[in-house]
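And now, chain A:
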Amino acid sequence: MRALAWKELREVLGITAIALACYLALAVNAMGARVFDWVPAMPAGTHGVPFLEANFTWFFTFISVVFAAALGFRQSAWESSRGTFLFLLHRPLRRETIFFVKLATGAGVLLICASLPIVLYGAWAAVPGHHASPFEWSMTASTWRLTFLLPLLYLGAFLSGQRPARWFGTRLLPLVASILCLALLSWVSWWWSVGFPLTLLLYVLLTANVCFVGQSRDYA
Partner candidate 1 sequence: MDDAIRTERLTKYYGGRKVVDHLDLRIPKGTVYGLLGRNGAGKSTTLKMLTGMVRPDYGRIELLGEDVETLSPETRARIAYLAEGHPLYTSMTIRQAIAFTTSFYPNADRPFVEMILDHFALSPKAKIGRLSKGQRAQVSLALALAPDPELLILDDPTLGLDTNVRRDFLESMIQIIQRRGRTILFSSHVLGDVERVADRVGVMIDGVLRVDCPVEQFKSSVRKVVAEFGHEPPEVPPCPGLLSDWRVGTRRELVFVGYGPRQRAAVEALSPRRIEVVELNLEDAFIEYTRGPRRPLPIFTQFQSDIQGGSADESIGVEGAA
Partner candidate 2 sequence: MGLHISTASRTPIYQQLAQQIREAIARGELQPEAALPSVRQLSRELVVNPNTVARAYTELEREGLLISRPGRGVYVAQPRNDLTRAARDRRLTEQLDRWLTEAVHLGYSADEVLQLVGKRVREFHWQTEGAA
């Protein structure tokens, strides 16, 4: 199992490196370094309120969405198209175990990477004198919430890549549905009483579905 997790990590290394670079660029620029000002929509300078300024949220969401989807497809559709599922699934492990390890690795990488710019930028803003406006850690809540919702998108992408190829449109259904869920859940008002349990439920359902599809589909 550990070998499998290592293999997954190694395989998503490329995508992760690119995402990390983007996240770091975002954090560095938001901290006022102004190195990446040439990137469109990049938050430049320290004018706005940390984490509540539109450019930061927009840029963070954009990187995260692309990263989550790419990760999901890399771990499922790639193996499908290369035929390596035939190699992997013959290893003496239960299929649920194989898919569970894949998902846990991917989701772990996603969450850790997305947390990085928040922690970095937050820690910087928390030091007095760095930023013109006052800063409270509670201001990061909405960004954290978005981060927590990212695996939804990742699972949707994984499932889309995992389902046997039929019509392109229906194949992408899980991904589209998960984007809608993500949009809805990031706006829902009662987060702790409604949004949070609902998200957990969706995680369980999606994971179960990935395992079920992995078990029942034909690797023809």
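For anyone wondering why these and not others, all candidates are chains of the complex that A comes from, given by their letters.
Assume a residue touches a chain if its C-beta (ideal position, glycine included) is under 8 Å from a C-beta of that chain, and two chains touch if they have at least 3 such contacts; residues count from 1.
Owing to the predicted nature of the structure, the values given are computational and were not obtained by experimental measurement.
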> Okay, in this complex, which of 1 or 2 is up against chain A?
Replying inline: 1
>> Under the stated contact criterion, what part of chain A meets candidate 1 in this complex?
In response: 2-3, 6-7, 10-11, 82-87, 89-94, 216, 218-220
